[in-house]
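The structure under discussion is supplied below as structure tokens; questions concerning it will follow.
Some chains have been omitted; the remaining ones sit where they do in the full complex.
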Amino acid sequence: MNTKEMEKNPMPFDGLHEECGVFGMYDFDGGDVASTIYYGLFALQHRGQESCGIAVSDTSGPKGRVQSYKDMGLVNEVFTPEILGKLNGDIGVGHVRYSTAGASTRENAQPLVLNYVKGTLALAHNGNLINANELRHDLEYTGAIFQTTIDTEVIAYHIARERLNSKTAEEAVRRAVAKLKGAFSLVVASPRKLIGARDPFGFKPLCIGKRDNAYILTSETCALETIGAEFIRDVRPGEVVTISPEGGIQSDMSLALAPEKEARCIFEYIYFARPDSHIDGVSVYGSRIKAGRFLAMDSPVDADLVVGVPESGNAAALGYSLQSGIPYGTAFVKNSYVGRTFIKPKQSSRESSVRVKLNVLKEAVAGKRIIMIDDSIVRGTTSDRIVKMLRDAGATEVHVRISSPPFLWPCYFGTDIPEREQLIAYNRTIDEIREIIGADSLGYLDVERLEELSEGLSICKGCFNGIYPLEPPKEDIRGSYEK
Amino acid sequence: MNTKEMEKNPMPFDGLHEECGVFGMYDFDGGDVASTIYYGLFALQHRGQESCGIAVSDTSGPKGRVQSYKDMGLVNEVFTPEILGKLNGDIGVGHVRYSTAGASTRENAQPLVLNYVKGTLALAHNGNLINANELRHDLEYTGAIFQTTIDTEVIAYHIARERLNSKTAEEAVRRAVAKLKGAFSLVVASPRKLIGARDPFGFKPLCIGKRDNAYILTSETCALETIGAEFIRDVRPGEVVTISPEGGIQSDMSLALAPEKEARCIFEYIYFARPDSHIDGVSVYGSRIKAGRFLAMDSPVDADLVVGVPESGNAAALGYSLQSGIPYGTAFVKNSYVGRTFIKPKQSSRESSVRVKLNVLKEAVAGKRIIMIDDSIVRGTTSDRIVKMLRDAGATEVHVRISSPPFLWPCYFGTDIPEREQLIAYNRTIDEIREIIGADSLGYLDVERLEELSEGLSICKGCFNGIYPLEPPKEDIRGSYEK
């Protein structure tokens, strides 16, 4: 909470494996947007619990006056009514951020607010660039200075430079993002325009909403529903959209690729996004139900009860149940107060951190053959505990089904996956993994099923098969920036 | 967080309608108990999110040295590793507290730590006394002073007074609690003993656990499982238990009533307790499943899907499904970051607080006839919104079933129920209520079913039928203490 976190400095690209949420809003009627951005960020909190921020500006005021506030913590910890009350403006952007521990600093919080030749910009960004190092080096060789280690600053620089040769802010954004390689869903508040950009592969989601005479650009549709806004459409992969009272929603598709080259992150459907969101027209909840159905088709097993590991396993468990006819139920109670700030005082062996988070409902599982659905196994250290808890509670059999294929390769586009050597699936057969986690059987989603989850939309399977939509960096770009 | 809350002063008995959790521990091997108490409180967090505290003492040290820390906030906000590291002792008690806003002060946080004639006591209390005003007046007329407005202080005074004429601490506790009328589950750490007391009616739960050579007294069995302790037994209604290395677990049943006079709070089963807990041998989860089954038997309706309002409605929904054969599913996504500290900046009408907490999965409900199970309707203001959300999402019919009977009377024993006039069921027929919340049909649990939920154990039905196990106070004891 209010311990003053140390502000550790430049470990460039530590932000590599981040997941974030963005929310931009422009009220053409001049109403204040900060408190709506607050609600929107609250709906996106699952995308990042580390830091958050809001920056707003008044389009009728002097160009470039931005009020902003950001800090480490959850949305409802960082923002008080007093702080929101001082953030006056009809255009603004907000951000929630997750990153690996090392770079978790106040300086790296977003939105990034800056002065440049045309006034002030506020930027919020979700995604990960693979050429940020290169771009950063290039900028430095023309005299640039960097005060954070986030990709957003690199993007901002390029926008500022391109602005010199561009007629409009949106042209500068388009020229700038044309140089970026990797995943980005970007929202920019310029003095008089709200601009959104999504990378040509469409790794990360971005959508457009409308409420009365106000427009929204945000990561997920659930944020639109929370604030009572209407979903207009998704920002398309490769699209730059510009929202202004003069032009409404203007679209530039010059960076778009052929649809089959797009490469959505399938983990948005499987795990990251909230189940009530739709991404590119596909229901996240529906995808998860389908994943469960596929598991039931492809890895059937006779059992008495299908249960999900909360929360993300529940929908797939329901899908499995619907397909197999085996009853769906609840086996676990999750402590709903487990959050970012749970400290771990010296534990005895009796107080496992899994048990602090989850407990088993003995009544539900005793004497039963259980099918337990989880969204993924990374290192496998949690899975074996949960399987054991089910057995201790009297389950006679525990069959584990995973609603994604095995992780085998690193992700360069925003998902925080550990070293290959730490992945349980690396260099192991399914049966070896089953043995380790102590299950009676184990089944993964077939990688061929993934495209069915996204209803045929082209996706990225890099972390499963090592085939990436664009050439991965040769160096390990995590922490490589040091000199 | 770290806003300095105002410490408002004496509004006695504002704490009337509180729900709390207690956790006491004594390690006969001399190990530190504070971090285990921390985990235990964390498992009891659902019983009180307002303030918390831990007090510990070293039984091998000077009699009456207690280290304590308490503050407003959640367990993981209040306690840091540094603070826990300074709480050294092999005996201690912890507390989580909820109260109505007015008395939410740092002074009223528990445990209460005090010096008295025999050294130091630390007390943690769950429940509500109906004769606290009277006892307080009596004490004042012999010169007592009060620094808080919590019942615990009244109990402490009586223990201190009775100690003068008692051979042992447990005798003093027994004599003191004999004077109390109402609900209490009390844990006391005296310099060399851990003492527990549960009122003769057994309103609130209290149980005994053991881990290695350490004993625990706590509100719910889920706290025992979280810390890896073994459940020994429940403290019986009317029992005073004394735990010490010399005597092990000693029991005094002199205050006990005949079993049919006991009056457990049925809402512990229906709503308060965590589903993975057992109270007096009855599974909370099992009770909720049963409640759902009874609703299916007594209020059947044809439909396509049974869903629960998360979290507490889920088990009853599953029970309804199991009984009726209508599929069980998930209709809602709950924002898991909704907590105690969610602030409400000026909302437009579009940002309803219900929608901030819950969203509907359109895919799950569109085109379907839905049976929606909730644990209770108090004022009805939330229910109508949720019904409407289901309809907006395409549900063709919404049938509401409530896993408890209608609230009609005040509770004097610890449940925070508003004035009768504010209760939706007051002076209204079921059909009038159905009309208000906009449901196609509405069914409540039959009050006759309640004893089946508790497997025949005697319960209190006061809030449903106005018949209380002991005569209610004539005055409204909320806020009555002012002079």
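For clarity, chains are labelled A and B in written order, and residue numbers in each chain start from 1.
Here, a residue touches a chain if its C-beta (ideal position, glycine included) is under 8 Å from a C-beta of that chain, and two chains touch if they have at least 3 such contacts.
In this text, all values refer to a predicted model and were calculated from it rather than measured experimentally.
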| item | value |
| --- | --- |
| Number of copies constituting the complete assembly, 2 shown | 4 |
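The rule is simple: only the chains that are shown with their structure count from here on.
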| item | value |
| --- | --- |
| Computed distance of Cα centres, subunit B from subunit A, in Å | 36 |
| Touch list for subunit B against partner subunit A, complex | 1-3, 34-36, 38-39, 42-43, 45-46, 49, 74-77, 79-81, 84-85, 211, 222, 225-229, 274-276, 283, 285-286, 289, 311, 314-315, 318, 322, 327-330, 333, 335-337, 339, 341-352, 355-356, 359-364 |
